[in-house]
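A quick write-up on the structure given underneath.
For this depiction, one protein chain was excluded, whereas all remaining protein chains were kept in their positions.
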Amino acid sequence: MKILVSNDDGYQSPGLVALAEGLRALGTVHVVAPERDRSGASNSLTLDVPLRVRRRPNGYMSVDGTPTDCVHLALTGLPEIEPDIVVAGINHGPNLGDDVIYSGTVAAATEGRFLGLPAIAVSSAVHAPRHLDSAARVVVELVSRLRERPLEPNLILNVNVPDLPYESLAGFRATRLGQRHKAEPVVAAQDPRGRTIYWVGPAGPEQDAGVGTDFHAVRNGFVSITPLQIDLTRYSALETLDQWLDGERR
Amino acid sequence: MKILVSNDDGYQSPGLVALAEGLRALGTVHVVAPERDRSGASNSLTLDVPLRVRRRPNGYMSVDGTPTDCVHLALTGLPEIEPDIVVAGINHGPNLGDDVIYSGTVAAATEGRFLGLPAIAVSSAVHAPRHLDSAARVVVELVSRLRERPLEPNLILNVNVPDLPYESLAGFRATRLGQRHKAEPVVAAQDPRGRTIYWVGPAGPEQDAGVGTDFHAVRNGFVSITPLQIDLTRYSALETLDQWLDGERR
Amino acid sequence: MKILVSNDDGYQSPGLVALAEGLRALGTVHVVAPERDRSGASNSLTLDVPLRVRRRPNGYMSVDGTPTDCVHLALTGLPEIEPDIVVAGINHGPNLGDDVIYSGTVAAATEGRFLGLPAIAVSSAVHAPRHLDSAARVVVELVSRLRERPLEPNLILNVNVPDLPYESLAGFRATRLGQRHKAEPVVAAQDPRGRTIYWVGPAGPEQDAGVGTDFHAVRNGFVSITPLQIDLTRYSALETLDQWLDGERR
Partner (left out) sequence: MKILVSNDDGYQSPGLVALAEGLRALGTVHVVAPERDRSGASNSLTLDVPLRVRRRPNGYMSVDGTPTDCVHLALTGLPEIEPDIVVAGINHGPNLGDDVIYSGTVAAATEGRFLGLPAIAVSSAVHAPRHLDSAARVVVELVSRLRERPLEPNLILNVNVPDLPYESLAGFRATRLGQRHKAEPVVAAQDPRGRTIYWVGPAGPEQDAGVGTDFHAVRNGFVSITPLQIDLTRYSALETLDQWLDGERR
């Protein structure tokens, strides 16, 4: 089994190292990850400048691009890799609810959607995790199980792991994404030359976080696993929209 | 009615100007757009450096950030705007099928998901459009209609307009996203110092592009309107995943 | 006469426009300037990514690079230009004393050192100039005079103009560079995530600013013109160094 590992925190992130080293138990692991922290990069692709790959002393490859660039390049430009599955993470911090829209970790997994196995994005639920080994072990179990009993390939599993010793995890839960309130306002400040600057603020608090959501599972000590889809069409709105357009010139 | 207009091609893009000037017929228009071309930026948020806003001679505001940054900042940091709706575009080039994953235009609209009206992303189906006025007029009709007969607010309408004179448009179609094949491989080259560089290649050709898809509508001269959803949960996979996990420790 | 105009404040800077339009009285003017503000860029050259040139509606060309990139590219890659002289500015703010080390304006001029006429860097002595026309007129006089009575070509004239009506300027002074004290300390702050950041502080106050210096001339209403050299060798130290090394293994 050949596994491509990437992330959005950069190739030196302890979360990435824990993940890559853990997965070696299952097969050949290739790491292709951003040169520096690209949190919040979402699915952004670098179109205006070229990418460069550097092989690091530990065998990891770093790319001066986004998480999406990394997986894109690995899958379409580095034929020696040809992975069966893409696993992204371990992100330092949760990717719950609306977070997945902005997440570079989920984006890296998304870019692996054309492979034979579902892609996996994995995050630790806290920003300074102490139990990366728990999250790594969870992923090893999931990949191992996928190998034996595959799920449909065009699926992304968004995994969030509470920062607990492995034995203290309450179990696994299949969840839906919850929802956050609107983000906190940007933070206005002044630079030393007296000009106004704005910092993007933190994500909003939980809004829809009841039973069944990823928020709820993690809060209760469960590993949350949300199946994500690539197709953003809101099928349930198609008929209404069709009728609504009817009044228009067709 | 207050309308926030943004895009991903930058505040100087002719498509943006056509859109903003067209929408003035319906109310107050505020333009907050990236300083430079940020095509392919997806929903990326700038977290590590602060943003700056510049007011341009024509009243537009430019931000040295991504499309998402622009709308985020306008909605949470510029209280004089408080729009009823966000409209993003007119993109020079289609946003069909898998394109929406990477699109900065769609991302700008997504960031307007907390407002009272659906957000709209609009693209011209060719990279060097000659009929931006057609696309602008289409959007004016849609916004005008939304004002009279609102659709559910948490919806994004992804609009692609064939590059035709307005009179030659075949009509409007409610569509689902089609699907592309895997993207073309990265293009390897050498810089003048003999080092290997990689360029991200073009999007893949159409794979699922039959009747009902956005590809099909545009190819046949129709304005394609796809309702998009924010919630990426693949609900249809939840039960299967639940059973699949059952074998695991819970 | 063919004149290449550049700057470091970007192709939209009013100072650049005043300079370029003023110089049209003397010949053909080509503008090749950075896409955005690159103050403090010094002589930095972009080596790792390629440059792109865009022709703007007013005929100016913008480059997504540094001031040095702009002049470098214009001189070695745009054969339709082939200027006789490079003029950089009008910078919004002084370039006095140690400022020239960091100045992108002076750097743009430096890159024109291989041409038949001395290069000129021109700055207004205040950050929000009201009399750009004075500075523009000063440069027109200097270039006009250079055309009639050339100075040695491998020279850079660093011109600082007080922000006064032309009639109120006290005259021209040939000056030497003064010297500033050490710069103000960096300004430490915290981003909204609680992490420490540092802003580069303002330049230091004047230290050596007596009669004969550029500081002194400008403070007294004179146009300061300092001849700069390209060769940074400290010739006066060569013999001492030679003796000092003598004790070393030779």
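Order of writing sets the labels: A, B and C. Residues in every chain begin at 1.
Methods note: a contact is a pair of C-beta atoms (placed from the backbone, for glycine too) under 8 Å apart; a residue touches a chain by one contact, two chains touch by 3 or more.
Please read all numbers here as calculations on a predicted model, not as lab measurements.
One chain of the complex is left out; on subunit B, the residues touching it are 48-50, 52, 187, 189, 191-193, 199, 201-202. Summarising the interface, subunit C meets the missing chain with residues 37, 39-48, 50-53, 66, 68-69, 72-73, 75-77, 98, 100-102, 104, 107, 110, 114, 141, 145, 149, 151-152, 155, 157, 171-174, 176-177, 179, 182-186, 188-189, 191, 195-201, 225-235, 237-242, 244-245, 247-250.
Where subunit A meets the missing chain, the touching residues are 35-36, 47, 50, 64, 191, 193.
One rule holds in what follows: only the chains that are shown with their structure count from here on.
Mean C-alpha positions place subunit A and subunit B at a centre distance of 22 Å.
Between subunit A and subunit C the centroid-to-centroid distance comes to 47 Å (mean Cα coordinates, whole Å). Centroid to centroid, with C-alpha atoms defining each point, subunit B and subunit C lie 41 Å apart.
Contacts with at least two other chains are made by residues 50, 191, 193 of subunit C.
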